[in-house]
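Note that one protein chain of the assembly has been removed; the remaining protein chains are unaltered in position.
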Amino acid sequence: MRWFDDFFERQARNVALKTSRRSALLRIGRVMVGTAFLLPVLPFDRQPRAQHGAIDDGKHDPLDPERCEYWRYCSLDGTLCTCCGGSITTCPPGSEPSSVTWIGTCHNPEDGKDYLVSYNDCCGGASCGHCFCNQNEGERPGYRMGIHNDINWCMGNESSVYHCTVSVVLGESGAKAG
Amino acid sequence: MRWFDDFFERQARNVALKTSRRSALLRIGRVMVGTAFLLPVLPFDRQPRAQHGAIDDGKHDPLDPERCEYWRYCSLDGTLCTCCGGSITTCPPGSEPSSVTWIGTCHNPEDGKDYLVSYNDCCGGASCGHCFCNQNEGERPGYRMGIHNDINWCMGNESSVYHCTVSVVLGESGAKAG
Amino acid sequence: MKRVSTSILTGLALLLGCRLAMAELQPETLTVGKLPPANPHRIYLSDLGGLGHVVDGRIHLVDGDSYKYLGAIPAAMFALTALSPDSSEMYLATTYYTKLNRGKRFDQFEVYDTATLKLKSEIEIPAKHAQALPYKGTMVSTADGRFVIIQNATPASSVTVVDRKAEKFVTEIETPGCWIILPAASNARRFATLCGDGTLLTVTLDDDGQAVSQQRSAKLFDAEKDPLFVQAEHIGDSYYFVSYEGNLHQINVGGDTAVLEDKWSLVDDADRAAKWKPSGYQLTALHAPSKRFYVAMHDNAYDGSHKNPAKEIWVFDLATKQRIQRAPGSNSVAMALSKEEKPVLFTYDGMTAEFVRYDTVPELKPGARSKPVGEFAGLVQLH
Partner (left out) sequence: MKRVSTSILTGLALLLGCRLAMAELQPETLTVGKLPPANPHRIYLSDLGGLGHVVDGRIHLVDGDSYKYLGAIPAAMFALTALSPDSSEMYLATTYYTKLNRGKRFDQFEVYDTATLKLKSEIEIPAKHAQALPYKGTMVSTADGRFVIIQNATPASSVTVVDRKAEKFVTEIETPGCWIILPAASNARRFATLCGDGTLLTVTLDDDGQAVSQQRSAKLFDAEKDPLFVQAEHIGDSYYFVSYEGNLHQINVGGDTAVLEDKWSLVDDADRAAKWKPSGYQLTALHAPSKRFYVAMHDNAYDGSHKNPAKEIWVFDLATKQRIQRAPGSNSVAMALSKEEKPVLFTYDGMTAEFVRYDTVPELKPGARSKPVGEFAGLVQLH
């Protein structure tokens, strides 16, 4: 259970780190400036937006769960279950929730509070591929596994085929928690 | 060996059918008129041209083997081995020629002659997906299997994974052959 | 140790410094979503997955009213796909390799529950299933749902018979030079198939699924000069085929041998002069109660244009043999009609990968377009 203890130790410290947070709206679209493609922050995404990507029509609505800029997705690197037959907190039929997750801390513009968000991957079946997003607020390399998003969090499931990602609110994040 | 006999009987009759033939150049681009996408005749192709499709810049050179309008490809429905690490008559390294093929009869604008062309699929490895073409001159439904191209001609190989398609000249096609 | 349930994770995370008292959002529970109840506008789109990923096909489920994506059924490699007669199940015949694209090949017949997208049944079948584009008629249930007939190609042609009652493979029946399965409505142990010499082969099974008779018809169509598209619609035992040249063939498959009941042209002299011909993959649809027949058409036809996207969709009344409407084609390469009194027609645009929803009453009229869906998709089925 060592990884498990380490995992939560790290989560707690990460939460403590996040003392200030800017609105998701402030930092949107910077990468797009001067590029010919309407691709947001998606270094590894080579799929056409029209077919696979989330909508990017220049509107960046932090309250639309089918857009990458939805506030809960602040550290979500993957495809949105809302575009794959699921919802913010449900896996699409035919897939299963991952048994392990990574964590983000995101600012909800509606109530002005920060929340701990669990990013579960949904696993199994044919992978979805719709609405790819790559948000990395608070993301860290693999030596901080619990807040690392460049790995398949279906890794521990019976079928580790990646399907899509949900974002489940675990609770409010205390500014000095942990 | 019944299918085999039927197969060649059909080939021969098909050859006989082809008494007149128009230049590939005459019939190009018609489907594109009025469409927003630069997709040529590719009903089943939903891949982005920039990434997967053969070049389509409006030039339809019947002598460029990386373009769908290359004269030998008159009945080729698949991806071009010339874009996948192979050539007109070689499979890409790591793949294997299909043991069975379909046949077309294509007009060579360079010498004005019609040729019997064997469309072998190359099989195995990771499928390629580059330069998809969908040309159907003389193509017939599955009850004329030897000239049917909506089936995977890697079907008989040890690995039936479709990789790409070559076009091998079998010889000149006599107008009244068979 | 390897697995930790989400609820445990949630609980621990809460212990570690979440100030729930002030939170407006309460901790949430992750579940697996359910499909909304099926309605006649639920679309099933068979997708090979792209020629760059032929090992990884799937069937997309899309709500035809909202165009919301509902989910997918994994279909592996070059799967044949068909809804069961009552749409409660999706059948697949597909290929696996033990190491993705190498190792041992094995083919399976699989049944998915269309209410849950869960696998209900899987049966190994001969490793011969036709690795074809998903054409209608490559896998069909008998009228009573007892047997499923699967098209094989090695490329020699045969069919595999699966018994849904016993849930087992029954037999393989050779059908040399023939293609597409056309079950008889009046005889749940009988199907016909189109052959390369212009005949139809009629196969009759016994109650165990074994072939007891194979009868070849007279030559009913000209496979050389005017071949039939294999996509067919039927009313009872009468199947309606269109040919490359636009001739409608009505063929009855109910008897020991198939017979040509009628043949007439969809095009008149003016159409012929403009070279209007049928084209596409799933290029016809039929509403049996009203006898309205829908055909994808294109003009300026040439040798090889028979799969082109539709320029127009023509509507015929099979009772009067009259064309009653020409409507925009929306680049259709596949179409399907809902099972309703006033059906809607969904077409799949071969250029944009979008669905278009047409009203059919009082007349055929294109309406809402979906977002693009599918990568190398063909067959459209409606619940």
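Observations on the structure shown:
Order of writing sets the chain letters: A, B and C. Residues in each chain are counted from 1.
Everything below uses one rule, namely that a residue touches a chain if its C-beta (ideal position, glycine included) is under 8 Å from a C-beta of that chain, and two chains touch if they have at least 3 such contacts.
It should be emphasised that the depicted structure is a prediction, and the values quoted were computed from it without experimental measurement.
Although it is left out of the displayed model, the omitted chain contacts the following shown chains in the full complex: A, B, C.
Only one of A:P62, A:G125 or A:G171 touches the chain withheld from this view, namely A:G125. Residues of subunit A that touch the chain left out of view are 2-4, 6-7, 10, 13-14, 17, 21-22, 26-27, 30-31, 35-37, 39, 41-47, 52, 74-75, 78-79, 100, 124-130, 132, 134-146, 150-156, 158-162.
Even with one chain removed from view, subunit B keeps its contact list with that chain: residues 1, 4, 8, 11-12, 15-16, 50-51, 83-87, 89-101, 103, 108, 111, 113, 115-116, 118, 120, 122, 125-128, 130, 156, 166, 168-174, 177-178. On the side of subunit C, touch with the chain left out of the figure occurs at residues 1-2, 49-50, 52-53, 55-56, 74, 76-77, 96, 98-102, 108, 154, 156, 375.
In this section, only the chains that are shown with their structure count from here on.
Averaged C-alpha coordinates give centres for subunit A and subunit B that are 44 Å from one another.
Counting only residues that touch two or more partner chains, subunit C has 353, 372, 375.
Shared contact sites, meaning residues of subunit A that touch two or more other chains, fall at 51.
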